[in-house]
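Every protein chain except one is present and positioned as in the full complex.
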Amino acid sequence: MKELRVGMIGYGFMGRAHSNAFRRVNNFFDLDRQVVMKAACGRNEAKVRDFAARWGYESVETDWRKLVERDDIDLVDICAPNDQHLDMAIAAAKAGKMILCEKPLARDGKEGEKMVKAVEKAGVPNMVWYNYRRIPAVTLAKQLIDQGRLGKIFHYRAKFLQDWTISPDLPQGGAGLWRLDAKVAGSGVTGDLLAHCIDTALWLNGSIAKVNAMTETFVKERKHNLTGKVEKVGIDDACAFLARFGNGSLATFESTRYARGHKALYTLEINGEHASIAWDLHDLHRLQYFDHRDEGRLRGWRSIHVTDSDHPYMDKWWVPGLAIGYEHSFVHQVADFLEGVAQGRAVAPTFRDALETQYVCDAVLKSARTDKWEKVKAVK
Amino acid sequence: MKELRVGMIGYGFMGRAHSNAFRRVNNFFDLDRQVVMKAACGRNEAKVRDFAARWGYESVETDWRKLVERDDIDLVDICAPNDQHLDMAIAAAKAGKMILCEKPLARDGKEGEKMVKAVEKAGVPNMVWYNYRRIPAVTLAKQLIDQGRLGKIFHYRAKFLQDWTISPDLPQGGAGLWRLDAKVAGSGVTGDLLAHCIDTALWLNGSIAKVNAMTETFVKERKHNLTGKVEKVGIDDACAFLARFGNGSLATFESTRYARGHKALYTLEINGEHASIAWDLHDLHRLQYFDHRDEGRLRGWRSIHVTDSDHPYMDKWWVPGLAIGYEHSFVHQVADFLEGVAQGRAVAPTFRDALETQYVCDAVLKSARTDKWEKVKAVK
Amino acid sequence: MKELRVGMIGYGFMGRAHSNAFRRVNNFFDLDRQVVMKAACGRNEAKVRDFAARWGYESVETDWRKLVERDDIDLVDICAPNDQHLDMAIAAAKAGKMILCEKPLARDGKEGEKMVKAVEKAGVPNMVWYNYRRIPAVTLAKQLIDQGRLGKIFHYRAKFLQDWTISPDLPQGGAGLWRLDAKVAGSGVTGDLLAHCIDTALWLNGSIAKVNAMTETFVKERKHNLTGKVEKVGIDDACAFLARFGNGSLATFESTRYARGHKALYTLEINGEHASIAWDLHDLHRLQYFDHRDEGRLRGWRSIHVTDSDHPYMDKWWVPGLAIGYEHSFVHQVADFLEGVAQGRAVAPTFRDALETQYVCDAVLKSARTDKWEKVKAVK
Partner (left out) sequence: MKELRVGMIGYGFMGRAHSNAFRRVNNFFDLDRQVVMKAACGRNEAKVRDFAARWGYESVETDWRKLVERDDIDLVDICAPNDQHLDMAIAAAKAGKMILCEKPLARDGKEGEKMVKAVEKAGVPNMVWYNYRRIPAVTLAKQLIDQGRLGKIFHYRAKFLQDWTISPDLPQGGAGLWRLDAKVAGSGVTGDLLAHCIDTALWLNGSIAKVNAMTETFVKERKHNLTGKVEKVGIDDACAFLARFGNGSLATFESTRYARGHKALYTLEINGEHASIAWDLHDLHRLQYFDHRDEGRLRGWRSIHVTDSDHPYMDKWWVPGLAIGYEHSFVHQVADFLEGVAQGRAVAPTFRDALETQYVCDAVLKSARTDKWEKVKAVK
């Protein structure tokens, strides 16, 4: 079996989630590629050594440019903070590496465009880690929609609610908290959480034509971990927007880190002429499905426990009734990517797919500033 | 429209629930009988006068024997404690009154037999207030079973869990607390709560052949409200039993007043070859339904919001989505009873139907004493 | 006990719901006023006679102006379609009657202003039937907020989802369908459904400063029942809007009659600094409550079964665990109103309170036309 040698940049939360996916994929999926954990890269040598030892990476680098240049690396996985995606991706593309990039693709559409251009010019397989597409219940939703079961779509609504930044004592910046630093992250909940909601929405329901948004920063100043000073908070703590899809359906999107009681409650619901679908991340193994074509007296929302062998990806895991978790979506993504590599075809979401999400985010943030409806730039 | 003149004995919790049903039934149901609230009866004249004024009874009595004899009463409703059902029912039958009797029919099967004999000899319409049959979701369950949708039944399970007697400081006996007094009530949770579960079970799943039970009295002594002394508690605080139905299905039943967190959680579930059904009183407007004949990938428990006009009784009330409550089951029962009266046919559960429940209770209590399987006496 | 003589205009869905409330209130609540069902009014004499007979109204009228002038009527209840509220309310006020008016108060703010002026000039007790405030779970939510348990409020979100107008074959106009006729109703889901959401929101979370809305009419033409012709549909089938409350919190509101699978799903959620609350009409007897002050490991959303005697209004009904339904909110409203009458104080929501909802609706509909944020007119 042909090897596929991975070089990982970053060793934080996502570095762990991706490493786990790489290590597990060949245990559960029959593939033409054998993943080899070749090298891990991070600026802090002691930490990256620990990380490599724990996950079985054969070697370490402290300079990502070196990693990108190494001949024994086939694939570069970018798990560094958002402000580094651009340079890393361009360099990796130039070096002819396959690239997996953590979401969001970039801090904005402009950066994203350069990255798309780079990977397409280099002709390297590329993908962005919008992992929620591959939660089996979400994939099942996609299948049902593609079969036309919902009929004409009237409504789409999605939320991503968290509550971890309510305390004004929480600092911003630095390890683990760069998501609160606008310069590094690009934006707050829009790029971090709504980007997930938007990616899924584009996939399930097609393009978004225009948006109308409001944002808020509830805590105006926080201590910055790197400078040590109290600094103005630049990110959006909350963002809600109205949208019109190209197919005529109406949508509401909302995200916040100030929704007490919700840890990572990504919910989506789609209402069609014939059927509706709902899902939430807190019970990710269930798909809610309502079909108006059921016999009248017996209509009801079905709670589908998506753990059967005829459910997406579930033939690879355990037996009916036994749930998988969050991390498995990453394994599925690696499996699909490797299958695409073996077959020489692109696997969504590519950088180009992810650019569309970036454009929606740009329009959302612009609308929040202009207080007007803003059209979403089309991906050419 | 012909009048049907009601005489009510008792003015406690059930006196209220039944009075409400009598007062409302003609507002919502088209019937050939107009209920007239003729007389209310209770030993405490001041209290019964208040009660009559509140509910619109035209007159009061303090001696139930007088009420039973009155010429202007067509129907006697027995809402007195269990130990008085026998005498009242026999007297009312002799007086040629229609009789509605609060459940359980009696303290035991022997009393029940006499009551059945009395009403059948007198040829008077009679019914027992096992109201849960007429919660729309439960009635819908009955319809589905009768249509054969479940196929062969494998399992039946029911529970009725409460938590209101956990404190040892709660006294027994007297107004509101006679249910803790074995002499008055006949038994504890068996006659009070399991009787409901058993009535529904017999209706939905046919006869029970044999049972094997255990009971427990957690608090052994309580102050008696009438004697003022601490006395031994004679009731069963909890009762669980295994059962075999005549149709071969296996069952578990359980009831307790020591299940912290449950106020009146009557739950039932039936598993058939093709489909299963579940319901609980805490969300009484919903029926859970699983149909294995649904397409494989989309199978799931459906939560049916039983509020549509094609659901049992629901065309009489509001519009889809708007729930009714506990008390409506009594209105439905009066409506069905009146329809039966107009048409000259018996409406279940009659005294005879309720006698079967009594026999099951007898077998359960006997088994708890003998520690053996006990056969249920057949209603001839 | 002093009588309060009711004259009811209208005998449709709401005529029934209100009549039921009037008939039941004295059975369950101890009040200084005895409701007397004096007269029912409707244009179709045969139908109004039937209605009066069913509900116990002593007399009928076919001209509402006569009803309003009758000396033996203390209170006029307006259950006619929205376009008649204005004239009826002004005439009733001039005649010195107490007035209960079905929601929405009027077709728009201008009509509402005239009505407020009329009742305040006449000095008559007045109230609007925003009944959901008096669902016990919602009232409990209000109590918790007023006690400051939630702390600073960050987010409010409400939806009212239905699915009954999806078929293009459904006609508009006339009995039962006037809600689809913009001239009669004033608007579509905004005045019909969002008005409920807005009323509750103003009550729970204070004034709304500005809104940004989109509306849609999915089915553009429908046959009109009165004219017999296919006519343009003037109402909004769906409406979603962003809002900023005066207290700084962000909100999303949405309503539609095209959400397959939802019959009358009014949901609301409020996220505060310390606690969050959620409720939905499909399970109206439950309040969801999350308190961050609970011990860390044991934090979770509590599903409060609002049926205990220390829950709002619930001491009047049955025992813990036994749910009431939709209609009881109307009984509660009558009870509170009568108590206010006896004590000589206004009871919310008065016409003036309801005018604020009207202003929000006006701003919402305007924003949907202008595609801009619109300020909500303040109630002076």
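Some points to look at:
For clarity, chains are labelled A, B and C in written order, and residue numbers in each chain start from 1.
Definition applied: a residue touches a chain if its C-beta (ideal position, glycine included) is under 8 Å from a C-beta of that chain, and two chains touch if they have at least 3 such contacts.
For clarity, every value in this text was computed on a predicted model and none was experimentally measured.
Checked against the hidden chain, the listed residues B:26, B:256, B:333 or B:350 yield one contact partner: B:256.
Contact with the omitted chain, checked across A:126, A:139 or A:162, is made by A:162. The chain not displayed touches chain B at residues 154-155, 157, 161, 163, 166, 212-214, 216, 218, 238, 240-242, 244, 250, 252, 254, 256, 258-262, 271-276, 290, 292, 299, 301, 371-373. With the whole complex as reference, residues 13, 17, 19-20, 23-24, 26-27, 54-56, 162, 164, 262-265, 281-285, 305, 307-308, 317-328 of chain A touch the missing chain.
Where chain C meets the chain that is not shown, the touching residues are 140, 144, 287, 289, 291, 294, 296-305, 308, 310-311.
As a working rule, only the chains that are shown with their structure count from here on.
Nearest to the overall CA centre, using the mean of each chain's CA atoms, is chain C. Computed centre separation for the pair chain A/chain C is 42 angstrom, with centres defined by C-alpha atoms. One finds 55 Å separating the Cα centroids of chain A and chain B. For this pair, chain B with chain C, the centres built from the Cα atoms lie 36 Å apart.
Among the residues of chain B, those in touch with two or more other chains are 305, 308.
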